[in-house]
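All protein chains but one are shown in place.
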Amino acid sequence: MNLRIVREQWRILLIVVILLVLAGWKFLSAFTNIGYSPEQPIPFSHRLHAGINHIPCQYCHAGVERASQSPIPGLNVCMGCHSVVDNQRPVIQEIAKAYNSNQPFHWVRVYHLPEFVKFRHSPHIDAGIACQTCHGPVESMDQIVETHQFAMGECIDCHRQQNFLPPAAERIHRDYQLSTFHGHPVNAPTDCNTCHS
Amino acid sequence: MSTRTVAAPARPAPLEEPPLYRPDLTLTQVNRDILAPIFQRPTKAWWACFACAVGALAIGAGIVTYQLLVGMGIIGIQWPSMWGTYITNFVFWIGIGHAGTLISAILFLFRQRWRTAINRSAEAMTIFAVICAGMFPLLHVGRTLLAYWLFPYPNQRHLWVNFRSPLIWDVFAVSTYATISLLFWYQGMIPDLATVRDAILKRPLAKKIYGIVSLGWKGTARDWHHYEAGYAMLAAIATPLVLSVHSNVSMDFATATAPGWHSTIFPPYFVAGAIFSGFAMVVTLTVIVRVVFKLEDYITMDHMELMNKIILVTSLMVAYAYATEMFMAWYTGNPYEQYRFYGIPFSSHFWPAFTGPTAMGGYVMLVCNCAVPWLFWFRKIRRSVPAMFIISLLVNLGMWFERYVIIVSSQSRQFLPSSWGNYRPTRFDYGVLLGSFGLFFTLFLLFCRFVPVVAVAEIKHSLRKQIGEPPASPAGALENVHA
Amino acid sequence: MSQLKTGTKDQGAGAPGAAGAAPAVWTTLAEYEGRVEELRGREFKSDPRPAAPGLPPILGQAPAAAAPGGMDRRNFMKWSTAALALATAACSRKPVHYLVPYTNQPENLLPGVSEYYASTCRECAAGCGILVKTRDGRPIKVEGNPLHPLNRGTVCARGQGVFLNLYDPDRLPGPVRVQRGRAGSPIFNRKNSIHDLYDVQLGPLPGVPNTPPPGPVELAAGARLDWNEADQEIVAALRRAGKSGVLLTGTVHGPARTQLIADFCAFYGLRHVVYDAFNPDALTAGQAASYGKAEVPRYFFDRVEMLVTFGGDPLGAGISRQEYARGFGQQRKLRPAQGNDFIAASEAARQHGYAGQRMSRVVAFEPAMSQTGLNADTRYLLRPEQLLEAALGLAHQLVVIDKRSAYAGNGAVTAALAGFAPAAVETRLQLPAGTLAGLAAELWAHRGESLIFAGGPAAATATAAELEMVASFLNSALENEGATVDGTRSPSQQAQGSHQAMFALLDDMRAGRVGALLIHGTNPAYTLPANAGFEAALAKVPFVATFAERLDETGRLSDLVLTSLHGMESWGDAEPQQGLYSLIQPTILPLFDGRSFEDSLIALARAGGSKQFEMVVPTPPPPEPAPVVPGGATPPSGTTPAAGTTPPAGTTPAAGAAAPAPGAKPAAAPPPAPPKMQPMTFHDYLQAVWKKEIYGRYSLAGSWEDFWTGALRQGFFDPDPNRLQPGSARTYNPAALAAAAQAARRAPAPPADGELALALAASPMTGDGWCNNNGFLLETPDPVAKVCWDNFVSISPGTAKKLGLAHGDLVEIAVGEARLRAPIHLQPGVHPQVAALALGWGRTSVGAIGNGVGVNAFPLAQARAGQWIGAGARVRLVKAGSGYNLAEPQGNNYLHGRAIALQTTFAALAANPTAGNVPPPPDENIWHNGGPSDHSYPGHHWGMTIDLNACIGCNACIVACHAENNVPVVGREQVQVGREMSWIRIDRYYTGEFENPDVINEPMLCQQCANASCESVCPVIATITDAEGINVQVYNRCVGTRFCSNNCPYKVRRFNFYDYAGIQYQRGAPLELALNPDVTVRSRGVMEKCNFCLQRINDAHLKAQKLGVPIPDGGIQTACQQTCPTEAIYFGDMNDPKSRMMRARAPRGFEVLADMNNQPTITYLLKVRNVPERQA
Partner (left out) sequence: MPKAKQPTAVGIFRDPESLVHAGETARRRGFRDLDAITPYPVHGLAEALGLKVSWMPRVTKTCFFVGAGLGYSFEYWTMAIAWPLNIAGKPFNSVPAFMPVTFECGILLAGICTFLAVLAAGRLRPAPNFKPIDPRLTNDHFALLIPHGVEGGAAAHALLRQAHALEVFDVER
């Protein structure tokens, strides 16, 4: 009878069960979206633009320092250079065609925030957080790959590491443009309402 | 309660007490009688009951499914009565659950040997009642599928639970209570399951199953020795536990601000009420069980009478608590409390509890909980099966309404008159209540079918005591413990 | 396949010579050989994927695999990557979302950054200035324009609810042929109203009085009209009608709009008739008789120290009620002896008490409690027809007995007033003896700063004009004329309609003298009395066309209905007071296939051959309207729909479909064209008129472009620097008084036993009912009765007892032929012989939400001798049922001796600054047990001060909160079971006399307690106190145990029993656009509550951080505070003793339920009643 095995070999069985649980955990965590890299309507290469050609992120994503969302550049931004640069290449001509016929591209969204989170780019840009901190080495990607699964724990960890002030002093300094406090970067808030409103 | 209840005698038990059992009972007879429901094919009556119970359960399950699909709005909760029948049912079932542990643990510690006849079914009742009760907080939360957030488990969000919240106390208390009750019940059942196992001759699968659940119980003196000590320890911790559970449940209300809830009398008041309703439920069930399964020899009229006496006593305690609430409302001078309990004298707002929207509940509660049990002052009624059956049902009804009145009417008349509102349950509320009864009886009927409904070993023990044991040394579980 | 071939061909073209062979083999070699460019070229070779919304691009280009040359390595890699990506996408990414940017990004327009545009509110004709907050090209919130002299930064409830009208899915999607109701019909009776969605538990209610709305009828095939076709048809009809055509509109003001109508009427020879349901007929008639000229005077409530109303309701139904409420609120506050600085007065009161301060006094004579009566210090109950006599008695006391005023001794006046001796009047009217004498003395003491305000539907008896004459006389006698009443400098133009004109038109129609009728902005089929016979008269008109946003009752009786635009979609102007020019600019492209009324007129004129509406094509495009916020940007003029993130599938088409609407596009400047004439849009016309009439007339410095941009930026142009000054006084004609007295002597007999005098009243929430598809307004309870989703017959409790009626009974009322059934509401403060019923309900054709809500009381009014009689008709209440469940959010109306809403009298307060207040409770705390228990708020600690004296119960805050915080509407059935969601409510408590009570309005919102009892019971920490003292509710952590709500003594927490927001906002296509993107839309099973507009606080923090300055006092305004017309709400930092909020906290401040030790951060200033000693 099988149950005899249970009785006699229970230690081994226990180990097997634990391993199975761990494997299941690993399996489940495989369902994060890290590595997600959908094909985009235009094979736009960040590596070429941001990496090789060193175009700053905010050249195209202009206004991110003021907006909560990072703007996806309109086709006029592309055409700003590509009306001259490489304008004979078919793909660029496609862009020009779309631009002239007023048909926007439908880019596939890569990064998703959990629902109910009101993330604002601008304070993070203000605080000098590099785009790559959250979006990975974009300048080395031809096609954008999701490198972070944005989850509350990550935000909290980062905010806590930035939080060098005792809580009592927190808000006083937040009102002023105080980028350092005794040599430390100041205080990312961890109030619920910072992100959930 | 009476001289009968003194601890085990050091001398051979004199037959000064009236015997609990028929004098011609033998141990084999005990086995045969008590195990009969397990070995016989279920009767038509059992099937009928089971069908009804499962039907009721199906209704409840259907409503719950509907609620999960559509939303909480289908039941009667509203602003300001955010808690309605679900919490009423929760408190009601938790209260029912109390009698079981009380009978098995507290009466065990007080060495009330008459408890042996009913403790198994009472404990089973506890388990099932706690299952029913535990279901309601889950159904009651707005996002049922996230109810697991009430447990403190490590999570990616770094969030924990609020240990200041009485609901978290409840989570711990109820889950602890369920766990300990289950262990207590199961431990008490192991020797009986072994008895069943050994009594099975033909059916190998059944024998295997009972072999598994009886954990290879042999019944050696060593086993019994540790078993009894462990059982006594479980009883010892179950006793404060049972008191703490309903105290915690009462603190859902007592620590809240609502007038009519915010009261220090709630813990003892709720515990007394729980015992009251629990015993009433035990009477209801045992009246049925002893007839259906022909166990009149084991659950005797003396047992029933004792339980009825407890019902009477706890009824008095509950009535005292009602009176105290009224008195304290007047004595503290708190206008909100006063309004809750007797309103504004000489106005249309006098006695809102008995003139307002929950008036029916108030009357049912007073009559069933305070007046009806007084019939038990009469010995004849105490020993009349139909009378006690009806009274126990009425007490349960009254106790359900007591919780309903406490929960609903307190909420509907809170601090700001602008936020007063009148709660009305919908048909779905009643459907889920019905469903919980269905669940309870489904489980109970299955229990009767597969597990000895009376603790065989304990019956044998006390039967031997009644017959008269040889002058053995005064060894017993408790003596071992205290030695 | 074909796509494939293209791909290969491209490849060949990009790399000639390598096409035939297997180029991929050489990939590495190419790199070695330095042909990187070529390689890169090939890399970019694949087609841009066809943008297939809804389909992942990978699927869209699936055939890419089978290249004719076989599967080379590159293709294989691509294929397998695609497969891998597909597999990943399929199992890991739930829905694939798209980001759709602009093709041509407008400069400075950023996703998620709000822009504000100044405009003018068109929800009613009052013409308040507004700022429209837009986000990603869609307006999401309306604020008052702080510079506008009428409303000065505030908006009423109706204005705040504008977005449910703008984004209403029940609007007419395009012009339709209705053929007098025979062809096709409503398009909105889909089974999707709130009422349908919640009927899960509530069966039909017993005796529902209203007939259910018409069943779902689809628009008949062929009913949709082409615009050209419609224009041709109307032109033909107008040509046929010749001189007998009529243009019927509601009130229209604004130089360009009036000019256009005049031009249009002149071209076709039409007559222009103006009709509104609520119109100042009686007032203008009274003014004409009194002063010789029919005017709607301007009232200066901000100068009124004593207000006496005779039936009038300036706060609830005033012509310019926002302006009135502002002034009223200012005067009701306790102010120093000099000036109006309430804050300074509060500070002074801390030192010296309230002695020597001022507040206005309000006395109301009225048949039923109105919103003004709600705020009155003293109320006297009169039947409608008795008001005139009371006014005459007051005049008699003042002029004849007290011999005061310039008219004392005037023979004509004395003669006219004979027979109205106060004693006799008081006896006849059952007023307390000495009432009029006391009043006259008080008024005389406040002469020149008092106001007698009469009128309104509740006083619209046959002698309504006479009542106005006496009121004018009193104002003249009390020297208010030219002081608080202005009929000369800038009288109001906000109400121009006339029943008299309408009734005359009806006569013409009946007589067949009207050949064609064009209707816009008014709904006579719904608002005219039954005995006016509109329908029969209309049947005699050969051709009727209606210009409306929705298919209303009148539209159904028309031949054609042409969709006009909402005020937020179209250009326009307004001139609410003479010489105050206000501009209306569009903030969104038309959502439906509509055309603004003005553009329709131009199109019709052009179709008829008019050459007037053409212009030379301008060389520079017209300047863009400019936002008013600093650092702002151009308006959403781009041609793409709102971009940014993932527009929901339902909304994109709506926004996109809006693009090709000719004429209404503000900046759709044509491309450079040959210099020739081109058709004018109304935008061009508007500019032309403004250039000529305003820029030209006032000969301003600066260029026209500067002027125009400046006016747009400011929202209005006010050439009069003394706008806040009244003009000179007019001279009263005593003959009017004599006529009035003559009329008063013919007073009707008192009602027989069992009869009541009917008083129709204007509903402060719905007005004339034109916007009744607006859930915000229908669900916000009536300020007086606290009932929503219904109108009802208000009678006093005593009368109800006498008549054997109970709350919730249904009664039938008949006036003449008209009869209706309505529920009974017991309303203290109604005259025992009066039954009051609100107008503006019971629409039958407005939309899925508003249809059949309430009963239409307009037919009960009577047209008699050219007059509209709304009050005084004798009615019997015939019981027709019982048990009607009125939706009443407020549970109980009395304080039961609890210290919740405190009040005192002005005299007592002057003697003792803490009069009426309760002492603060001792600070006891059991939590000092070894841990740090004192949480401090070192940065900011937000708090609020609410002045109960200033709260007039207008509900603007409630609707503002709904709009700002995405608070859903739940419908009547849910309110009936107590599940309304509003985060702020106004508790209305009665005190004093039972049948004529005093009222306290107490706005109740989350008190943001420091020791919040909700927090300690939440098991999952979904509600905590944040670092700035705000009790935040974290929706996504909430599991919905509802313990917090149970434990909240203020009961300000609301629970989503169903998916309310989803049900409300997913009802129809554009409705979701009304949501505020900054605020989470709460899901089912989640608790929610006020959080002091946290999103605004966060914004302020970010702004301050960017600027490197602390948040200034007043830098954050909560939505309720911002829109409060009386500034009853102050919000600020409790750590800053200099903040206005802290300075406003005076000795009369109290905390509600302070003895609970919840330490709320909201302090209320108790209500002060200004009653003279003899009444106190």
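A, B and C label the chains in the order they appear, each numbered from 1.
The rule is simple: a contact is a pair of C-beta atoms (placed from the backbone, for glycine too) under 8 Å apart; a residue touches a chain by one contact, two chains touch by 3 or more.
Please read these numbers as outputs of a predicted model, since none were measured by experiment.
Enquirer: Touching the hidden chain in the complete assembly: which of B:L150, B:M251, B:I310 or B:A329 does that?
Expert: Of these options, the touching residue for the absent chain is B:M251.
Enquirer: Looking at C:N996, C:S1013 or C:N1170, which residue reaches the missing chain?
Expert: Of these options, the touching residue for the absent chain is C:S1013.
Enquirer: With the missing chain put back, one of B:A129, B:L241 or B:L312 would touch it. Which one?
Expert: Checking the options B:A129, B:L241 or B:L312, the one contacting the hidden chain is B:L241.
Enquirer: For the chain left off this view, which of B:I190, B:A258 or B:V283 is in contact with it?
Expert: B:I190
Enquirer: Just checking the interface: what residues of chain B touch the absent partner chain?
Expert: Residues 8, 26-28, 31, 152, 158-164, 166, 168-169, 172-173, 175-176, 179-180, 183-184, 186-187, 190-191, 194-195, 197-199, 208-209, 211-234, 236-238, 240-241, 244, 248, 251, 456-458, 460-461, 464, 469-470, 472-477, 480-481, 483 of chain B touch the chain absent from view.
Enquirer: Residue by residue, what part of chain C touches the chain that was omitted?
Expert: 926-927, 929-933, 935, 1010-1016, 1018, 1021, 1024-1027, 1159
One rule holds in what follows: only the chains that are shown with their structure count from here on.
Enquirer: In whole angstrom, how far does the Cα centroid of chain A sit from the Cα centroid of chain B?
Expert: Using C-alpha averages as centres, the distance is 54 Å.
Enquirer: Quick check: how many Å separate the C-alpha centres of chain A and chain C?
Expert: That pair's centroid distance is 41 Å.
Enquirer: When the C-alpha atoms of chain B and chain C are each averaged to a single point, how far apart are the two points in Å?
Expert: That pair's centroid distance is 57 Å.
Enquirer: Could you check chain A for residues that touch two or more other chains and list them?
Expert: Not one residue of chain A touches more than one other chain, so the list is empty.
Enquirer: Provide the list of chain B residues touching at least two other chains, using ranges where the numbers run on.
Expert: 159
Enquirer: Using the touch rule from the top, collect the residues of chain C that touch chain A in their complex.
Expert: Per the touch definition, chain C meets chain A at residues 10, 13-14, 40-41, 43-49, 51-53, 56-58, 82, 85, 88-89, 91-93, 96-105, 108, 110-113, 639-640, 643-646, 936-940, 1024, 1026-1028, 1030, 1032, 1034-1037, 1078-1080, 1091, 1094-1095, 1097-1098, 1101-1102, 1104-1111.
Enquirer: Which residues, counting only chain C, touch chain B once they are in their complex?
Expert: Of all residues in chain C, those touching chain B are 198, 200-201, 890-898, 900, 974, 977-980, 985, 987-989, 1002, 1004, 1013, 1016-1021, 1037-1043, 1045-1047, 1049-1051, 1054-1059, 1083-1087, 1152-1153, 1156.
Enquirer: Given the complex with chain B, which residues does chain A contribute to the contact?
Expert: Those residues of chain A that touch chain B are 3, 151-153, 156-157.
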